[in-house]
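Let me begin by handing over the structure; questions about it come next.
Every protein chain except one is present and positioned as in the full complex.
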Amino acid sequence: MPQHIKRLIGVFAVFILFFLVLQQVLKPDSFGELGHFRAKAIYENSLRPMHYTVADSCTKCHKDIRIDKDLGFHIKLKCEVCHGPALAHSLYAGNFKDKELPDSLTLYKPGERKDCAICHELNAARIKIQFDTLNTTMVHQIDVLTHHPFDPKTKVPFKCIECHNPHQP
Amino acid sequence: MEDHIQNLYEVLSKVEGYVYPNEIELNWSILIVLYPYITGLVAGAFILASLERIFKIRILKPTYGIALLTAFSFMLVATMPLVSHLGKPLRAYEIMITPHSSSAMAIFGFVYLWYLMVVLFLEIWFDYRRDMVIWANESTGIKRFLYKALSLWTTDISPKAVALDDKIGYIVTVIGVPSAFLLHGYVGFIFGSIKANPWWSTVLMPVIFLFSAMVSGIALVMLVYIVLSKIRKQLLDMDCLDTIAKYLFYILLIDFALEGLDQIHRIYVAEESFEALHKLVFGKLFYSLFIFQGLIGTIIPILTLGTLQFYKPKPQIRKVIYMILPLLVLMGIFFMRWNVVIGGQLFSKSFYGYTSFKTSMIGLEGYLMAAVWLIIPFLILAFLLWLLPPWKKIETNHD
Partner (left out) sequence: MNDETTKLSRRDFFKTGTVLAGGVALATASLIPYDGLLFASEAPGAKGKWYGIGIDINKCIGCGKCANACKIENNVPRDPFYFRSWVEQYTIKNDGAILVESPNGGIDGFKQAAPTADIYKSFFVPKMCNHCAKSPCTQVCPVGATFETEEGIVLVDEEYCIGCRYCVQACPYGCRYIHPEKGTVDKCTLCFHRLKKGLQPACFEICPTEARIFGDLNDPHSKINYFLKNHTCMVVKPHLNTGSKLFYNALSPEVR
């Protein structure tokens, strides 16, 4: 075999060898344990921070509201539906019972017409009354524009919550 | 980043009908148009070179070396548009480290390396080795070092060694033709295998990509040959150009027939997506599909080249035609890639609406970046032509 062919094969062999070594070195450690992916990624995915909590953690402190709610149409609603994510709030309040709650952890208190309209505004797509074998769901639909828009005397716009207790509408 | 979001808000205001919210952003932009375009040029140029070598069409001799070097210089940058469009370019190596066997894209690294190193590099190396040994003795300085290094510090140019080189070079070319088919057919498969996208998902996609690749590669070599002869003040070999034009004509016809078949099939079966695609083709893609790709890039070249098969005007006129036609064809194929890549993302997979394409001038995914990746191969080609001028080679007959 001529010399140049030998050298050429040598160069290619070095490249391929280098590549194979590199492949072993750079392959992440848990790769291929459970399939063609990093097994550790499953664990990493489970570590993401939470923001929403579970309903029980609210009613531990807010017992009065729970009683209110249980007697009304909103019995099935979880607090976070209207008030937003409450994990930090509930953790802080649960752990430091005697301390004042920092402003950043105060939850959103919806009260504007648009807040209620998001579920209750008249819309043909919104379910009317569903009589289902499993469940009966009904959402009141209100024409937000015409349903007592403002105080007839003072002309100040009404908020829904001025007449309806949101926890027991 | 801010610009990007700004762009998206502008696109959002132009959305027609309904698209899934995640579809407002076009994920594959101008750089992914370039990627099949450039690999296509490589495959096409190589196939032209192999016509001379394997199929012994001696009349193409003047373009053999140019075609090989053109293919090589475009191949060197073929991955760059891909890598620069990645969200995490520094992680690009992973595709070689842990290639996923079920992914059409994962094999790209290997197909690419095979084609670059085993086919193109080896063919050029065996073709030029004797000349490099001779040139190393004739030149000085850095050029001498380059030749020495490229010939791996060997000096064996005995007739026996040269004959062996020629034989191996031939074998490499024989392997190279199916490899070129693989490379570009495979690029078509990347698109053709996406069942979620009816504009892409057709079994003809790899074949269409292959033939359009050959068309564009041949046109490019034709252009490079003419320009190079002008720069070197050499006479053009009109017989060679006529032959190239003849092949360009045939392959263009096949390409046109295949694409026509694809569209006719699409129209005749008129599946769920038909109305949405119909509106897309006559709306947002009208100019790029019917005018640029169809009329200017395909019909006019076919008619002109077809006429030339029967009636040969004076060489002076043919020369002008051979200057202009490759440009039209190259533009047509560019818009073919555009229509596939961008067109395939303009309509919603819900078939209820259309988004629009907007990219900025600058930035990693802008037009300037795309222009850079189109210009760099020509700079590499200029360097390669300086280092390995095909016209200074000792005449060999590849027999």
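Details
Should a chain be cited, it is by its letter among A and B, assigned in written order, with residues numbered from 1 in that chain.
Everything below uses one rule, namely that a contact is a pair of C-beta atoms (placed from the backbone, for glycine too) under 8 Å apart; a residue touches a chain by one contact, two chains touch by 3 or more.
Predicted model only: the values in this text are computed from it and were never measured.
Although one chain is not drawn, the whole complex shows that of A:R38, A:H89 or A:H167 it is A:R38 that touches it. Contact residues of subunit A toward the unshown chain are 28, 31, 34-38, 41-42, 44-52, 54-55, 76-78, 80-81, 84-85, 114, 117-119, 121-127, 130, 132-135, 137, 139. Within the entire complex, the positions of subunit B that touch the omitted partner chain are 1, 4-5, 8-9, 12, 17-25, 27-28, 82, 86-88, 91-92, 94-95, 97-100, 102-106, 108, 190, 193-197, 344-345, 348-353.
Rule of thumb we're sticking to: only the chains that are shown with their structure count from here on.
Computed from the mean C-alpha positions, the centre of subunit A lies at a distance of 47 Å from the centre of subunit B. The touching residues of subunit A, counted against subunit B in their complex, run 2-5, 7-8, 11-12, 15, 19, 22-23, 26-28, 31-32, 36. Of all residues in subunit B, those touching subunit A in their complex are 93-94, 96-98, 100-101, 117, 125, 129, 151-154, 156, 160-161, 164, 168.
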